[in-house]
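This report concerns only the one structure given below.
Not every chain of the complex is shown here; the ones you see sit where they belong.
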Amino acid sequence: MSAQAERKTENLPQWKQEEVDELSELLGEYESVGIVGLTGIPSKQLQDMRRDLHGTAELRVSRNTLQIRALEEAGYEDLVSHVEGHVGLIATNDNPFALYKELEASKTPAPINEGEVAPNDIVIPEGDTGVDPGPFVGELQGVGANARIEDGSIQVMEDSTVLEAGEEVSVDLANVLNELGIEPKEVGLDLRAVVAEGVLFDPEDLDIDVEAYRSDVETAAARARNLAINAEFPTESTVPTLVAKATGEAKSLGLQAAIEDEELMPDLVTKADAQLRALATQIDDEEALPEELQD
Amino acid sequence: MEYVYAALILNESGEEINEDNLTDVLDAAGVDVEESRVKALVAALEDVDIDEAVSEAAAAPAAAAGG
């Protein structure tokens, strides 16, 4: 505990100090500590999430001032700047990359309300809305969807972007989206930063590109294969290629040198024929050409 | 690529591709291991079918040149 932290603690009421102590003690028990955004998560759902994390990670929510104090006491000063808005503390012994993946995967769609800012482009998809003809078609058109009445119901004729990311949701749009059951938000624990064994990771670090790793595996395997074959190191998986390569080399030599070998003869005959035809293309005079090659 | 090679050895030997094993292999090779790279690799490979990726690499040998 730093001198500074000690000085601060003196100013806290006892119940707050107890909460800070408890939090900081908890943080000390894990290898990785992170900050998660909780915006838009109803408290019931938050309870479920906390339960689902059990065994993987510990999620605690407290007042931001107390969370900051606990982070400082536990030596996680790097995380303090991320404690902003509705956030909680998460602690785990899990691989932070795996934790990020898990949290992202657990995010669920949620409706968006009037006055909220769209986190991404909001699209009303092409198709039958299932709504009977009525004033709703006008409401759809009003928010910018290409809608009309067809076959006894209201149809959206094409994917229609009705709001761009960063723009505010209007009352009308919120109503339309609600009517259609469109849930444009992704709600869940939003990992903002993690310190794992002393190293700070932000979401960009944690968002691993699995495809890139897959491609690295392919590259690594291909390189090893190239090396094994080029260095003529036989393994079960490369020896067929080595054999084929040796065969090809012998064949190439045999054809180049026109070696009289039974196996090579069909190809040598084919080669001679190909050469003859190649030469024939250079001959302009029909009369000089064999009948087979005259036009 | 040394981290990926290490994972491929473990894959062939049948050992689990986890942080400890990767670190051991890389250590033995004199690599100055970065823990965060090991962690990221372990997490990423969880979603990669290594055997499939390897056999695809063999099927398209020319692609290897790109590596």
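A few notes on this one:
For reference, chains read A and B in written order, and residue numbers begin at 1 within each chain.
Quick note on the criterion: a residue touches a chain if its C-beta (ideal position, glycine included) is under 8 Å from a C-beta of that chain, and two chains touch if they have at least 3 such contacts.
None of these values were measured; they are calculated from a predicted model.
Composition notes for this entry: the full complex, per chain label, is A x1, B x6.
Criterion: only the chains that are shown with their structure count from here on.
Between chain A and chain B the centroid-to-centroid distance comes to 19 Å (mean Cα coordinates, whole Å). Here chain A touches chain B in the complex through residues 95-98, 100-101, 196-197, 199, 201, 205, 208-210, 213-214, 216-226, 237, going by the rule given at the top. Every residue of chain B that touches chain A in the complex is listed here, in rising order: 1, 4-5, 7-8, 19, 35-36, 39-48, 50, 53-54, 56-58, 60-61, 63-67.
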